[in-house]
Every structure is written in C-alpha cells, then in structure tokens.
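Have a look at this one.
Missing here is one protein chain; the remaining ones are kept as they sit in the complex.
Showing chain A:
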Amino acid sequence: MPDTLPADSVGLVSPETLHFDQPIALACGQTLDSYDLVVETYGTLNSDASNAVLICHALSGHHHAAGYHAMDERKPGWWDSCIGPGKPIDTNRFFVVSVNNLGGCHGSTGPASTNPATGKPYGPDFPVITVTDWVESQARLADRLGIEQWAAVVGGSLGGMQALQWSLSYPDRVRHAVVIASTPKLSAQNIAFNEVARQAITSDREFHEGRYYDFNAIPRRGLMLARMVGHITYLSDASMGEKFGRELRDEAYQFGFGAEFQVESYLRYQGERFSESFDANTYLLMTRALDYFDPAWETNGDLAKALAPAKCEYLVLSFSTDWRFSPERSEEMVNAMISARKKVSYAEIDAPWGHDAFLIPTPRYTDVFTAYLDRVAREVGA
C-alpha cells in the first residue's frame, strides 16, 4: 500500500466492463451469444490509433496489470514492474490494453457468470475455451476500441501463447508479437502437472461436479492443492533453496506431519489465499487452454509451416532457470520462426527465479524489453 503513488506508476486505475452482443463461435463447436469483457487501459490512444499494446495474461492473471485500484490496495497490478511511465511498456508512449480473458473469474464472462439459458451460474456448462477463442474475443475488443492494428501484442507464459496466436489468426493486425517465457506447445510433463491440479480440484468433495455455486460451496482444498503444485513449477530449485532452504518454523523436528518446514507453510499460505480469490472452474478451463494450445497441430507438427501466415516481427525471451517452459522451448519457437523466414530476435535472460522470472524486473530483462519496445514506439511514431 503506497502512501503516495510512485512516479513510475500508472497511478489509480479503474476497470471497465464492455458488453458484446455478437455471438462468438468457439473452437469447441459451441457459441456464446453474448459476453462481457473487463478491461483496464493505461496511457492515451494516439490520433491514428497506432500506439496500442495488448497485454495478454497468464493462467491466474487478469485485467489488473498495472497501477492501483485504491490507495489502500496492498499490491499494484500483476505486471506493474513492466508497465508504467518510463517502464519497458512505457505508458507515456503506448496505449496499453489489458483484458480479463473469457472464462476468467475477475469480471469477464466465465463459469461463475449467470447462464442466460438457465438463470443459474454456468458452472461446468461453460464451454471449454481455447487460446484461439481468446484471440477472437480480443480482436472484437480491438474493434470496439478502434484499434485496427496493435503496435505490439505482449504476454508471458500462457499470455505469450496468445501473442503467438494473434500473429497467426490476424497477421495484419499485429506489428510485433512479444512472447516471453512461453512455449509453442505443452510437453507431456506440463500436461501431467495440469492434470494433477485438475484432479485435485475435481476430487474435492465440495466440487459437486462443477456446480458448487448452487450448493454455496467452494472446493477450497482442491484449489489450494492445485495452486501448490502449480506454484512449485513457477519457481526454481535454486530460488526455493535461497528463499526457504530447509529452514524450520520451530527449532526442532516435531515428528509429525504439520507444516514444519518454511517451504510447506509458504505453499499452504499461497494455496489458501489463492483458493479464496480464484474460481475452480476457471482454473480447469485455463489449464485446458494451455494443454490444447498447439498451432502446429494442423500442419502435422511443422511449426515453421504453421507460422507461414505471420507478418509481424517477434521478440522471444526465455529465462535460464525456467524449467516449466525452458529456454529450449523458446528456441524451438525461434528456430521455426527462422525457418519460416520471419523476423525474430531472441535472448535468454540469466535469472534465478524460474518461470516467475518474467514478472521480476532483472536489469537485463528490463534493458532488452525496453530497447525493443522503444524501437516499436519509434516505428509507430509514439
């Protein structure tokens, strides 16, 4: 909670809910007749609407990417380290749009929203959403905001997948795609972790086949476990070692199974907090969207071929200790871009924090990100 707002903060911001009436046909075959998207914007759209940057969020992210909702908000938006005046995504130059994705649980239409057909929450009836669907809904958002072409679409992790998909779904509407700590598709190991998380949720007695809203219940334990296992994959062995080591909460072993090690207590705390603020059905949807993402599916695994339609320039960044989406996965993507004769720049940032490093402003990360986007800004006259 800041007493005064930092000079490099976008300051106090408030989200806005936009309603869409045009039905959207989804990859799963179902259609959503109407839906809401919650967005935050930072900076000012210039007269030719050329300076817009779309922020795509990751698994547990949302529209609140920068600034504060109130002076007593404990923490700023999730990517405040990179969005603001003078920051890599410089709001003095760019008009930044951050959206809570369809299926989310922070105001955009999702499983907890009321299904107009039944008057009750969608729950498990909410269609399974894919990255391609998100891009489609974001394109409609761009239409609504009068943005014909994004100066850049930027995202980390699952957000990076959306940036990549944008370049394929709408080649003419993206100048630059910035794909950070991401992968062109999940590995079996990645899917396996997601499955453990889903099993944790669906096997919780309070899950009620996804209709827990009707029972006034929340599958807290399941969500907590899902978050705990997920959280481990976001950190590195070294960063956990540094933060917790084998430190005990008490001085000696208790010879029991309580949270004796600091790391246990930390994971439980994180899991509990998450389970209070996140919707279980959304968690299922988001992990499935991750699993399904594979732009090379239709080209028999040939990613270079799948990239053929793209017209944008790419910036791909990876982090040395990220084992969830390791540098090798980014290089896979970069190599396909090279093969497909796309313009691409790539850097592997040395950072100890594992996958989470994309949220932490290490000097080299900030330098590279700033240099690239400075050039994007110059290119669009911002």
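Just so it is clear, a contact is a pair of C-beta atoms (placed from the backbone, for glycine too) under 8 Å apart; a residue touches a chain by one contact, two chains touch by 3 or more; residues count from 1.
The working rule: contacts and distances are computed from a predicted model.
Peer 1: Pick, from "Ubiquinol-cytochrome c reductase iron-sulfur subunit", "Methionine biosynthesis protein MetW", "SufE family protein" or "Dehydrogenase", the protein name that UniProt gives for the chain of this complex that is not shown.
Peer 2: The record names the chain that does not appear here as "Methionine biosynthesis protein MetW".
Peer 1: For the chain not shown, which residue from A:240, A:368 or A:382 touches it across the whole complex?
Peer 2: Per the contact definition at the top, the residue touching the missing chain is A:368.
Peer 1: Considering the complete complex, identify which of A:97, A:180 or A:315 is in touch with the unshown chain.
Peer 2: That would be A:315, which touches the missing chain.
Peer 1: Write down which of A:145, A:296 or A:338 is the residue touching the left-out chain.
Peer 2: Looking across A:145, A:296 or A:338, the contact with the absent chain belongs to A:338.
Peer 1: Please give every residue of chain A in contact with the chain that is not shown.
Peer 2: Answer for chain A: residues 313, 315, 331, 334-335, 338-339, 341, 343-348, 364, 367-368, 371-372, 374-375, 379 touch the chain left out.
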